[in-house]
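Omission of a single protein chain aside, the complex is shown with its protein chains in their original locations.
Up next, subunit A:
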Amino acid sequence: MGKRFSYGPDGGAAAVSRKRQKIVHEAPTSEEIFASRQLQQLLAFTQDPVRARHGLQSFKLFLDELLSSQSTDADRPRILRDYLQSTRPPAQDDDETAVYLPDIMQTWSYGAQINNDNVMSAVPVVIALLLKLLAQSLDTVPFGLGICRTLLQKRQQDLIARNLSADKGKAFIISPTLRMLKEAVNFDGGAIAKPLFRARASMLKSLGRNMGIVHIGDEPEDAKRPSARTNAILFFLNALKVLHPEAKKELLSQRDICAALTRDVKQDPPYLVRELLAGLRSHVLLDDKLPREAKASLLNASTLTRLSALYQYRLDTAAEDEPSVAQLAHQFLVTACTNPACGVLRQDSGFYPRGVDPNAAVPPAELDDSGLEAVVWMNKFKTEVPVRNFTLSNFLPNLRPWSSIKQSELITSIFRVAPELVANYFLGNKSFTFEPKLSATWIGYAAFLFNVVALPIPDSFCRASGFPELPPPTSIVIDNILPLPLNQKALSRSLANKSGMISFFATRILAVAIEKLETAVKMHQDPSHANQTAWAEAARRLVDEFCQRSPGIKEMINSYRSIPEGDVLRREAASRLLRLCYEVLPQVALMAKFDVSPFLETSLGRLSNQPSDDPRDVALRLKELENLLAIAGYSPGMRWFAASEGLSLSPFTLLLRVCVDAPHGVALETIRRVLSFVAVEQQLAPADDGHPGLLALLEALQALRTASPDLAARIWPFLDNCLTRCANSPVKYVERLQELSQEVAEPGGQDNSQAVASPIAVTMLEQLPFIAGKEDGSAMLKALSRFLPKFLGFSAAAGESRPLLEVIFSKMVPHLGDSKGKLAKAGVPEGLEFEHSTAPPKTGIRGGKGKEQPVARGAGLASEPALEPERLEQTLQVPDGLEADNSALVKWSPKTVDELIDEGYLTSLMALLVSEHASIRKEALVNILKAAAKIKQSEHEEKEQIWLLLSELAETSRDKINDGPLPSPIVSFACHALDVLRDPLSSLYAKVNSFLTRGPTWSLDRLPLVDEVLLEEPGVGDAYYAQTSWLLGYLVDGLRTQHDLELFHKKRAKGPVLERLLAVAANPYMRLPLRAQVLKLVYRATGIEGGSTTLTTRFGAVNWLEARQAACTDASEAAMYAGLRRRIWETCDKERVGAWSKGGLGGARLGA
């Protein structure tokens, strides 16, 4: 312990002055006031501070009493008025110099001279009270104004400044002064606000500092004893209320004040926070006259951040019916950040970052050569996105959207009005990951990300009415569709997470993201784009990027597979995601070779076997079923009429049963539509326009089920047998039907060959005799004797030929055990009415109108206007897959074997064999051989086959490349065969391998694998269409020159290849995408010199197109045919074609 000094009486005083002075508040004395004279005497100037305080304190208590609502003494106001009158300055004094309350002012000045803090504090206390009182009555306002003006005089200004800049510890001087100023600035509606602000050097002295003098202590601030900070803020807010815009602007530009205003807002008492928010809102945010810059200088990122701390405000004492401070702060921030008039939000250009010119002129030649790479800024924003809204960009990272709904709402509402911030935000906040964890934070974050993904894409990407010249940077679009935290790893882990809720959330986010991707891609494909190729390339990149960020479809399938049967909500969401994949990313979805049939069967089985208790669950299950049906529609290999193991009925019959057994009220339109579509496709129902399809069958089943559910349950096996047979050999039953119509025709002499009936009826007739021999044959016969008349009756009612049905029925009766002849006598019942579905009108349209369902098959759309040439090009033009890229010669060598094979280096190398330059071709050959050797020595699983492919290609080309390029189809075949070899699960794997082992070289005169695909069995299940698609793909790529075209039209044993391909397109079961590939081939041919002429004169392509158009039912497809006809006419040798057709073909017929 250090030595203490001892101080003498003098030294002691010095030491006290060095220490922080302790402030001792001696309570002043006071006396009650009964007369104005007494008041005058009390307040008269005196040099004795104790007497002065006595007078001021007595006056204070007097004023307090007057201000309190309980005041009843009628004398007091008179005493005050008399006092004021007596001290009023002489009338001749001018307004500016007249001194009101001269004694009090003098006391104040004297107090300051002698440094008496108590006097310096007591004077503003009474003036503040007096002003407050005088403002209450019109009569007294002139006095008040006089006092206010007195305060503006130099001497008082100095006193005020001195009071305001008193030591931080002397809040008892600062607070009353601020209170007095608050009353003054507000007096008479702000009458002196303007001159008061002019004197801001004194009046606002140390305001920023004073805002920092906060209440200290454990207990909350007492509203009756507000801190200096509270008083300072109230003064500031009152000033804002009455100041004119220019002055307000000046006030808000005081940085220290604005900073101090919100620095401690978290600790402020609730009433002050409320007043602050309300004041700033009405007098800053929503003040139209205040310029934006002024608002912006207050609402900078740190102010916003401090206000956002109010989301966690702890001192709130909100009553039940009033909004909490957190709510008020939220409303304030939402307005401040989303209303452009508030000065924070700036106009951005959507997905185009700051400094980018979306209409920059890029020479078309450069765009053609290097695509989007020609746009300098296209790849620049992968790590950083410059934005216009820098305030918001700095503010947003301070929010915690995962732990507060309101903060999440605030961010998404900002993103909605400033889309540029989305990519910027996630690039700047990489630390928070989406790594799955079953916690409230993860769920909050997932909910926030869901909201971000669900945000709409800005109009035209740039928030304008029309698209700019160039597409937005792909990285930014993808960051808006799948924000950075949603990367492949995190999403895959979430999907596979053992917690159902986590995988459910990930599934939902992905579903919304795919929907958004679809919208974005459609926007890229908008026909109004000036730079079609650039936009198309951007769309491709976008899809690629998406696939890299999203989990693979296999993971989605696995996730769906793992969901327990009873979890209908999850199953619906997962099946919806799969369906969206098939719709939006078919190329990816189809690669997964997902066989939907087992799922469909399970789903059907569940629906038909276990009627769930809650009909809403059934409706949700039906939604899942619809999703699966849609997927089945997209996958070519769906087997509708093959019952798999464990199921007694085929999927089609199960679907029918679901329809019949569904609880009343559940909507079944989609399922009915699928049923009719499959029925027509499989020739269960005639495809003509007037036929009701399956309507009669459904109605009869439903009628029977209503009448007797037990009987209805018995006929399913029989029905399934009939439906399967009918679908498997439709021609047999159609012929049988024709025979029966002949029978009808003969006796009546009427021509009934056109009579219509459903082939199913004929199948039933055929199968009926076999029932009696079965185990429970009699019960089934009993059921059928109820069902068949109904079925035929409804068929007749639906417009089928009654005589024909009568004949069928009469042939059925003997097998139905109708011993008493009742059935025979009754015949096919008449006048049955459809109860469960709408009866088809007699002139007849069928059940529903599906997207896929041909509405008017055969009616044709021959007059459909032709597709515009640009649209036609966009739809049918395929980029040259064998375009020579000479750099491939050097690029391949440093790559690994996997990269060579999987990333297209090998393909580019092979493509060089069609180069025009002999040296390039030779170089390519050498390199192919080198690559083949490298692959053979590698560990690649398919190295042998790929080596063989390359070697055979090299062997085939070795002697030919000196004379000219190799025929394109040969090279194209090699490129496409490589894809097959890479994937041993490909249905073509066997065919390609057996082709390769056939011999060391290939004939350059033939197109490989054409016969094998078109004529031979597919080998694997239902791969015919998949194989045809592959074949057409390689042929389209391989049709580039006149010489190539010769290979297509050369005479061959089975007819020219092109002719056979045109015939392929006539297959009525072929879906549009495959037909479109044939059309792409034709389009390619029209681009080759002489191609159109050859197409017309050798293949009758014009007639073929006319026939296709007449047969097709889809308007856009018809327009495509018409467009192609016009294209052929425009590109052919018109003279020659005219002569060839003897003038039959001309511009008009060809749509030109």
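Keep in mind that, in the parts below, a residue touches a chain if its C-beta (ideal position, glycine included) is under 8 Å from a C-beta of that chain, and two chains touch if they have at least 3 such contacts; residues count from 1.
Rule of thumb we're sticking to: contacts and distances are computed from a predicted model.
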Among "Translation initiation factor eIF2B subunit epsilon", "GPI transamidase component", "DNA-directed RNA polymerase subunit" or "Ribosome assembly protein 3", UniProt-listed name of the chain not shown: "Ribosome assembly protein 3"
Residue of A:R229, A:R508 or A:R802 touching the missing chain in the full complex: A:R508
Of A:G111, A:G444 or A:G605, the residue in touch with the unshown chain: A:G444
From A:A98, A:L620 or A:A713, residue that would touch the chain that is not displayed: A:L620
Touch list for subunit A against the chain that is not drawn: 402-405, 438-441, 443-444, 446-447, 450-451, 454, 499-502, 504-505, 508, 511-512, 566-570, 573, 576, 614-620, 623, 663-667
